[in-house]
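Structure record follows, encoded as structure tokens.
Here the complex is missing one protein chain, while the rest keep their positions.
A, B and C label the chains in the order they appear, each numbered from 1.
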Amino acid sequence: MTMTPQPSGAIPDRSIYERRESGVRSYARSMPRQFGKAAGVWMHDNRGGRYLDFLSGCSTLNYGHNHPILKQALLDYIGGDGIAHGLDLHTDAKAAFLETYEALILKPRGLDYRAMFTGPTGTNAVEAAIKLARKVTGREMVVAFTNGFHGMTLGALACTGNAAKRGGAGVPLSHVSHEPYDGYHGPEVDTADLLAQRLADPSSGLDAPAAILVETVQGEGGLNTASPEWLRRIAALAKAHGALLIVDDIQAGCGRTGSFFSFEGMGFTPDIVTQAKSLSGMGLPFALTLFRPEFDQWSPGEHNGTFRGNNHAFVTATAALRHFWSDGAFTADIARRGDLLAARLDAMAAEHGFETRGRGMMRGINVGSGELADAVTAACFDAGLIIETSGAHGEVIKILAPLIIDDALLAGGLDILETSLREAMADDFAVAAE
Amino acid sequence: MTMTPQPSGAIPDRSIYERRESGVRSYARSMPRQFGKAAGVWMHDNRGGRYLDFLSGCSTLNYGHNHPILKQALLDYIGGDGIAHGLDLHTDAKAAFLETYEALILKPRGLDYRAMFTGPTGTNAVEAAIKLARKVTGREMVVAFTNGFHGMTLGALACTGNAAKRGGAGVPLSHVSHEPYDGYHGPEVDTADLLAQRLADPSSGLDAPAAILVETVQGEGGLNTASPEWLRRIAALAKAHGALLIVDDIQAGCGRTGSFFSFEGMGFTPDIVTQAKSLSGMGLPFALTLFRPEFDQWSPGEHNGTFRGNNHAFVTATAALRHFWSDGAFTADIARRGDLLAARLDAMAAEHGFETRGRGMMRGINVGSGELADAVTAACFDAGLIIETSGAHGEVIKILAPLIIDDALLAGGLDILETSLREAMADDFAVAAE
Amino acid sequence: MTMTPQPSGAIPDRSIYERRESGVRSYARSMPRQFGKAAGVWMHDNRGGRYLDFLSGCSTLNYGHNHPILKQALLDYIGGDGIAHGLDLHTDAKAAFLETYEALILKPRGLDYRAMFTGPTGTNAVEAAIKLARKVTGREMVVAFTNGFHGMTLGALACTGNAAKRGGAGVPLSHVSHEPYDGYHGPEVDTADLLAQRLADPSSGLDAPAAILVETVQGEGGLNTASPEWLRRIAALAKAHGALLIVDDIQAGCGRTGSFFSFEGMGFTPDIVTQAKSLSGMGLPFALTLFRPEFDQWSPGEHNGTFRGNNHAFVTATAALRHFWSDGAFTADIARRGDLLAARLDAMAAEHGFETRGRGMMRGINVGSGELADAVTAACFDAGLIIETSGAHGEVIKILAPLIIDDALLAGGLDILETSLREAMADDFAVAAE
Partner (left out) sequence: MTMTPQPSGAIPDRSIYERRESGVRSYARSMPRQFGKAAGVWMHDNRGGRYLDFLSGCSTLNYGHNHPILKQALLDYIGGDGIAHGLDLHTDAKAAFLETYEALILKPRGLDYRAMFTGPTGTNAVEAAIKLARKVTGREMVVAFTNGFHGMTLGALACTGNAAKRGGAGVPLSHVSHEPYDGYHGPEVDTADLLAQRLADPSSGLDAPAAILVETVQGEGGLNTASPEWLRRIAALAKAHGALLIVDDIQAGCGRTGSFFSFEGMGFTPDIVTQAKSLSGMGLPFALTLFRPEFDQWSPGEHNGTFRGNNHAFVTATAALRHFWSDGAFTADIARRGDLLAARLDAMAAEHGFETRGRGMMRGINVGSGELADAVTAACFDAGLIIETSGAHGEVIKILAPLIIDDALLAGGLDILETSLREAMADDFAVAAE
């Protein structure tokens, strides 16, 4: 494997960004290059550098960049003057997507959901989900969890745990109670029991919830994973207390944890599911809120958005479903790669006394401090590997490689991580020894 | 002009929508066709029908469908493996957009703004705008206006006037005061005076606002227009009371009212501007929040979103800016067509005793009742014209033709409207006479 | 009339207040004396000073201080070990109050209300009123008015207009819309029309209200008075839109405007009425929320409070009702004194080009600036007259003399005011001429 990253330092001319782009930009700070082309697992900067992508647009590019089959489908569609924008009108592209989704995703899994195309961002899908749960139940409170991340518009942000993100609201965030996630208080405390007690107690101060909103793996929150047992308890609590169970599968879905939905085979069925990120397959803006037909109680247009139902995304999403989800080959690949990833991370963690997190191809190492994690990922970047951190303090190095990555390239990227981690630890030791 | 709409009635097989798409869908109900291709001003259904588009995706397709120059730029980009998704990383496509926007839009107009690429929907741009205003001022209240429409996520929805949309929230919408828009209380009452009095009075109950959020023409609210004098008063009030002035230019911008920004030449400069809809030029999801550099007080990542900075949209937006906004030709075209449109609508209104609304190529007729407006637009659709309504009761027939429409086609579409309106009035008269 | 005020300056030893009483105290600042006894219209300080009371505890002492009949009733009750505190148990004192209130207040006026004894402060009565309206209607929004004052606990404070008071909340105050009061926008603008338009418009942004909460005269807000016509419009709007009409009669009731309720004879009947201040007659904490029987939809204990149903107050209130409200004599006295007051204030206003405000024995002069008003009331205090200001800027000198004041004493107090005002104006002129 050869990577040719540019030497570190600023790109030759970034003055347009300084002059005209808001300081809110973030990834461009730790990866100060200007990128141009990208294909498969590789990103290319404008000075000949090439980088292996272990970030995948935060799990938006599970099938890699510009996958040739998806790309061709889109080129054909655009070239043939396929409708790009049609509000929520029926289109050939939408019909094909719905039929494919029904045939390849819903029916094989015995799921009966209606699809709502919200504005094409994850936060819009979450807003729609909690609106619907509130409408269906006539209640206002939503139970979300510590370290959950659900988006940045006010309704979804209220469900998000991160204090810096929450603080950006500029108004108090209400109508949400953040309860401890699985394992939050350590192995001795069963947080499902804590929630069960509070929900059952009319004087707990926790109002009867409209919904319980949960991620099966917390992508932004530090790759914390919930056990199937815990999730079944949460599902049962929702049902017992008249709340809808919403699984936010935006980051963990579309194969990232091994199956199309991250909750498959766990013995419960969510009432509402949100999807976005890798759903279009090619990184195009696209979001979807699924719900049981009996909860499809919207009035026409009660929730809308100009870009709902992105037709380009319908085309690439349909192509992706057909290519990757028609049989079990892709799932087998993810399982194999996930095991490879797990074994390598476990070894690194064991070497340094750290712990690993996550499942499937959504894993990381908790190195205990954001400073150390930043040092490691910076060294990786210098070596040509794009990789990021996660968690409340950015203390978890997060590997979100494209799911289609060749096993050898996966191993090659992990070599870089291993080396960078080892060197950072040595530096740390050196500093500590002074 | 020849249109070949399909006969009215359901499309042959819509069962996939009934089975799998949420009942929240709306436009598909009044236009029950399945569309496939679209080019310029024309949309084509899957049975050979062709329709003239006077809706333009609610002003998202100001340059028409699949404009050949934009289309080619996008095909070239995709074909060359241009990065589709890069979070907020620097990309060649983003740099080109920023440079073009600076050169063709900001500099010629003497504007100094920073650009923030929010999640690619209008509502996300509005959420960012009000977050920023709250952060900058340390205040919470936002002044919005009667009949304003700003989006469907909770922060933007609180600024939206429509009761049915608001009711979908399922929680009370707070921290916003809806003040009367220009002309709301009739010609005798200067609503800027009313607002001035309330802002100046420490016992009015109107808390000191973080922002005043206004559309210069209310696209969804019934094509109400604010006069330059009134807008200058509002701008001055914002300044005097330490609030930021936000112009939501999502529907009225990008040439719809005649100039790139709807507020050009009015003698005031907003502190924050939101754009979306036609900004990408080809209907791709894209949104932008502009603000004065001194208000660029975001922390890195304080507001983010997976699909912020849609690279495909950067490409088409850049092509659109270069093609349409390099000289004054397009503006002159819009002015001429707007006059043509105004003259025809005035004549129709005079014939039936109605009143017209709007400015530029964003105009309509208030026919006094949603039922009548629906009857007229349904008849138009049967004759091959896609056209919609607006206003609190859907009582305003709204013409949002592509700005690039040939003058003769514009006239032809208006002929259909004229005839449909005349016949609906005759029916009404017949009913009334019974 | 002889008053013997103490010379201005601090009382000999106020160190206990400096050491131990919070800086939130306010009246003690403009009236730096320590008071001991009080009887009728007179207050006495601890150094032999005597002051005529034109404040009456902000209309809490309409029958003067320690009225002998009320005082004797209370002494007898306490001396006989009458229950002082009984939560909401039935007591002889409560039964007597309810029977007297029914016989002397409700029946003669054709009113059918249920009585709820809330915690014994006005703000608690308002909280109960808006809770009940929200419960009955299932709605959340309350319409209140500019310059309204309804209390300081969070629910009532949200209905209060004053920015300084609102700011004390430390959280945003929600679920209330402040609409312009009668005459707020000058004589040309009918504010009932404005409200009617907003309530009828589904896109006005004003959510359907649970209640409209109004004072007939705004005691704290500057003695603004609503006309009977305007109040009838408001009552009709409430009814038409399914909202309950709440009259907050805490300051204006109990005879202050001439009749027991301030809305008598105006041609409408509130759904809910709040009372407090002078209801006990002797200044004891007491509050009452009245509502139509069909709205008595509380569950037992759904709203409660330790001191609800203050038995000492039942005793004095019953005595006051029997003594003052058994026949029309008291009403005639108030009318005569109110006319005297009006005539004198009109003359003062005319002399200086000011305007008068209020009705009955609840009147004032708007002198245009809080500084001037403060200078006048300070001079009055030095001359032995206790008098205060009102309004958004404290610009209204407010006369709230005991209703039982002897006509000559009323005239004597007004002489002091007239002189003080004249001198302050001369000083002002002198300053201006420098």
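Simple rule for what comes next: contacts are C-beta pairs under 8 Å (C-beta built on N, C-alpha and C of every residue); 3 or more make two chains touch, one makes a residue touch a chain.
For clarity, every value in this text was computed on a predicted model and none was experimentally measured.
J.: Among A:Gln197, A:Ser227 or A:Ser369, which residue is in touch with the absent chain?
T.: The single option touching the absent chain is A:Gln197.
J.: Please pick, from C:Met152, C:Ala335 or C:Ala411, the residue that touches the omitted chain in the full complex.
T.: C:Met152
J.: Given the contact definition stated above, which residue among C:Met3, C:Ile69, C:Ile83 or C:Ala196 touches the chain not shown here?
T.: Of all options in C:Met3, C:Ile69, C:Ile83 or C:Ala196, contact with the hidden chain holds for C:Ile83.
J.: Sort through A:Gly48, A:Gly205 or A:Gly265 and give me the one touching the missing partner chain.
T.: Hidden-chain contact among the options goes to A:Gly205.
J.: What is the set of subunit B residues that contact the non-displayed chain in the whole complex?
T.: Listed in rising order, the touching residues are 171-172.
J.: In terms of residues, what is the contact footprint of the unshown chain on subunit C?
T.: Residues 11, 14, 16-17, 19-29, 31-39, 43, 46, 55, 57-58, 60-61, 65-66, 71, 74-75, 78-92, 94-95, 98-99, 101-102, 106, 113-117, 119-124, 127, 130-131, 133-135, 140, 151-156, 158, 164-165, 167-171, 174-175, 210, 250, 276-277, 282-285, 289, 291, 296-307, 310, 312 of subunit C touch the chain that is not shown.
J.: Taking the full complex into account, what residues of subunit A touch the chain not shown?
T.: Listed in rising order, the touching residues are 140-141, 144-148, 160-164, 166, 172-178, 180, 184-185, 188-189, 193-194, 197-198, 201-208, 221-222, 391-393.
Definition applied: only the chains that are shown with their structure count from here on.
J.: From the C-alpha centre of subunit A to that of subunit B, how far is it in Å?
T.: 31
J.: How many Å are there between the centre of subunit A and the centre of subunit C, using C-alpha atoms for each centre?
T.: Using C-alpha averages as centres, the distance is 58 Å.
J.: Go ahead and note the Å separation of the Cα centroids belonging to subunit B and subunit C.
T.: Once rounded, the distance between the two centres reads 50 Å.
J.: In subunit B, which residues are in touch with two or more of the other chains?
T.: 140, 164, 174-175
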